[in-house]
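Shown here: the complex without one of its protein chains, the others still in place.
Order of writing sets the chain letters: A and B. Residues in each chain are counted from 1.
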Amino acid sequence: MTTVPPPPLVKRPGPVRTLNRAIDERFGTQAGLRRNLNKVFPDHWSFMIGEIALYSFVILVLTGIYLTLFFDPSNTEVIYDGSYVPLKGVEMSRAYASTLDISFDIRAGLVFRQIHHWAALLFVASIVVHLMRVFFTGAFRKPREVNWLIGVGLFILGILEGFAGYSLPDDLLSGTGLRIAASIAQSIPVVGTWASFLVFNGEWPGEGFIPRLYVVHILLVPGILLALIGAHLGILWHQKHTDFPGPGKTEHNVIGHRVFPIFAAKSTGFFMIVFAMLALLGGLAQINPIWGFGPYDPANVSSASQPDWYIGFLDGSTRLFPPWEFRGFGHTVPAVFWPTLILPGILFTLLAVYPFLEAKFTGDKESHNLLQRPREAPTRTGLGVFAISFYLVLWISGGNDVIAKTFDISLNAMTWAGRVGAIVIPPIAFVLTRKLCIHLQERDHEIAEHGIETGIIQQLPSGEFVEEHRPKLPSVPDHRRVPTDRVALPSAENGHARGDLVRRAGKAVTGFFVEEEERLPEASESSPDRPAGKH
Amino acid sequence: MVLLVALAATGLLWAGFAPRGTAQDTADANEAVRQGRVLYLQGCSSCHGLQAQGGNQAPSLIGVGSAAVDFQVSTGRMPLAAPGAQAERKDPIYSQTQIDQLAAYIDSLGGGPKKPVITQTEWDDADLAHGGELYRANCAQCHQAVGAGAPLTYGKYAPDLGKATPTQIIEAMRTGPESMPLFGPGQLDEADAVAVAKYVRHVSEAPSAGGDDLGKYGPVPEGLLAWLVGIGGLLAVCLWIGARQKV
Partner (left out) sequence: MSKQDDDSAGSGSPGDAGGSIFDRAKQPVKPSGEPAPGSDVSAGGPELRQGHDDGPERLGTPPHQTDSTRAQSTVLLVEPHERAVDVSPAHAAEIDRRAQRRAERLVAFWFVVSIVGTVGFVVTNFVGDKHAEYYTPFMGVALALAMGGIGFGVILWAKQLMPHEEAVQERHPFRSADEEIAATEETVALGYADTGLARRPLVRRTLLGAGTVLGALLVVPLLNLTNRKPGKQLDHTHWVKGARLVTGEGTPVKIGDIAIGGIETVFPAVPVTEADGTVRYEPQLTMHEKADSATVLIRLGPDENRPRPGRENWAYDGHVAYSKICTHAGCPVSLYETQTHHLLCPCHQSVFDVLDGCRAIFGPASRSLPQLALGVDEDGYFIARDGDYTEPVGPAFWERS
């Protein structure tokens, strides 16, 4: 076994090394730092989708901070006197007036406001794409169910956070959205009226609701989002990323690029590109022009009032749902309750528990680190397409008025098509997808058995024509294989595998109990793969 | 702003054709009615009847007034191209002179709202912000917040106001064409009507502050763009970064 000798310690360290050593003296970071710099991330484009969400979130925080410096979350009515002429002298809330100021009177205000809004749309959209990637490749399977649950939580919170932000400027569009939200809260059986009064502080439009919503939007939900994102990434880091099967790849290894430098460089670059994309959208495509909608007035409404895309499916389900209101015993369960609370409740619950359902029905209790191609799990893929097609029908119905106008279709026809489509299309999609998966699998099997068709036809001496097949070549690794620790140190040999920091932290904690708990050190020492007491 | 002035000037120009009270004008008006009747019999009478009394497919035009005629013909809705849920805006087939003659003829059959005349002073004095408030209270529910239009039931729709001239906007308010409710002077007086027209022109013509206006339709095109360009573009970047080219 050839081992590279450890490099000698640089005698006269430069400023970076000096800083590094200063930190190390206080926290003992070197082994952990080296391990993390050498951490390997597999290299597949689809693993970067989640990064879009992460970077969108960072950009949301950055642009959001800029907006908070100028936004005035207040319901107080003022007479507008800014530079947007068509609203001069109009009575409006300070929230709306300050949003106008951000848009017209603050330098770079509009571009950052628009980047913020586009980033919100992309944040939720990339979560959805990431979720689909994880779902269709089976990445949610054991041991990653908890991260799946956190991801579903992030998805739901992202939607809530987006809706809160959409509602803050107090324009006619967002006010209409909040009005509907209040009706939805009011529709909950038994406690609905109270729920609506508590949230809005009284009968709609309530009292001082915008400051309340503001706290939710800039502190409460972002705080939870941040904590969950930290947990999501921490778990990912700890459990290591999944990978597709490939040459040399097994359930027990990760092959790819190390964090430093390539993975870090690519990720930094990608962050910049996500920012650039959002800056382009924010500069070139106008979003949520609140000055056009006017200030909120409960007696006014604009046609084609739509929520942002991620609420669209709920708007669609509300439009499609039949007028089924249950009345009896002196009580009412309004029609709006079913499509806006029960339906998403069921959808998100099914989404959250899917990993456990799948494990139960397939009996697969194993841990998996290698991903599956969608065709390898026809039923799962079929279910996924079932859900997506159902979601799409609702989503399209959420914009059915705009579609009806743009393509000259009767609105009523759109509604009925949505009602029928929501019931008929998903099962068809399920059956077709499942069949397709099985067919593709059979083809793969065929190729594995008989090779790939070459198109070369040969005539056998018997006169029979046959097509030549060539065997499918085993795929070949692209790059040189290197181990992660370029310089092996004796301590590494002894398995700091479980992490120096973790173990030392563990020791520090157990240290308190050593006197009472004599058995613990013995137990660890007898553990074959984790020799203890090296420090 | 240039456009606004140009439109206002057009309005003034049209005002020049409108009948006036002098003796010479009266003679002109009679001539216009005569010419209008000729045009009517050629182009309209097959549906609206020889006496403008209406028919199976078309309403009576007695008493609709010159505003209705000018609106319907100058927006190209009449003559109707094909029966449908609603008449569509298209290029007018009559010249403005001919339209005025037709209007004069129909006007001579009985009252109804007169084609409005917007003076430059009225236009300049109109309060844009007040027009906006009136627009949001009375118009935005159908024509959408910035006049992009929206569907009604069974294929009918409130049209896009992008091409409507101030005169046509006021004519539509006064005559309530097809599905549109009628806003008489008892609800919106002259100054209010001009203010609304001014607001509509403003939102149709003012450059959008934040880049392309995406058809002014709000969240639906925004969501589409976020997916197609935003997510689509970034996925393409992902593919590029993850591509195992080079090296």
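Assume contacts are C-beta pairs under 8 Å (C-beta built on N, C-alpha and C of every residue); 3 or more make two chains touch, one makes a residue touch a chain.
What you see is a predicted model, and the numbers here were worked out from it, not measured in a lab.
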Among A:272, A:357 or A:466, choose the residue that contacts the chain missing from this document, as touch is defined above.
A:272
Among B:118, B:152 or B:172, single out the residue that touches the unshown chain.
B:152
Touching the hidden chain in the complete assembly: which of A:117, A:141, A:232 or A:249 does that?
A:249
Candidates A:111, A:132 or A:392 - the one touching the absent chain
A:111
Answer key for A:44, A:232, A:319 or A:434 versus the chain not shown reads A:319
Suppose we count only contacts with the excluded chain; which residues of chain B make the list?
133, 137-138, 141-142, 150, 152-153, 156, 158, 176, 178-184, 186-187, 207-211, 240-241, 244-247
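Quick note on the criterion: only the chains that are shown with their structure count from here on.
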Separation of mean Cα positions, chain B and chain A [Å, integer]:
46
So, in the complex, the side of chain B touching chain A is made of residues 85, 128-133, 136-137, 140-146, 148-155, 157-158, 199, 202-203, 206, 208-214, 216-227, 229-231, 233-235, 237-239, 241-244, 247
Chain A to chain B touching residues, read off their complex
43-49, 52, 85-90, 103-104, 110-111, 114, 118, 121-122, 125-126, 129, 172-173, 266, 269-270, 273-274, 277-278, 281-289, 291-294, 297, 299-309, 312, 399, 401-405, 408-412, 478-479
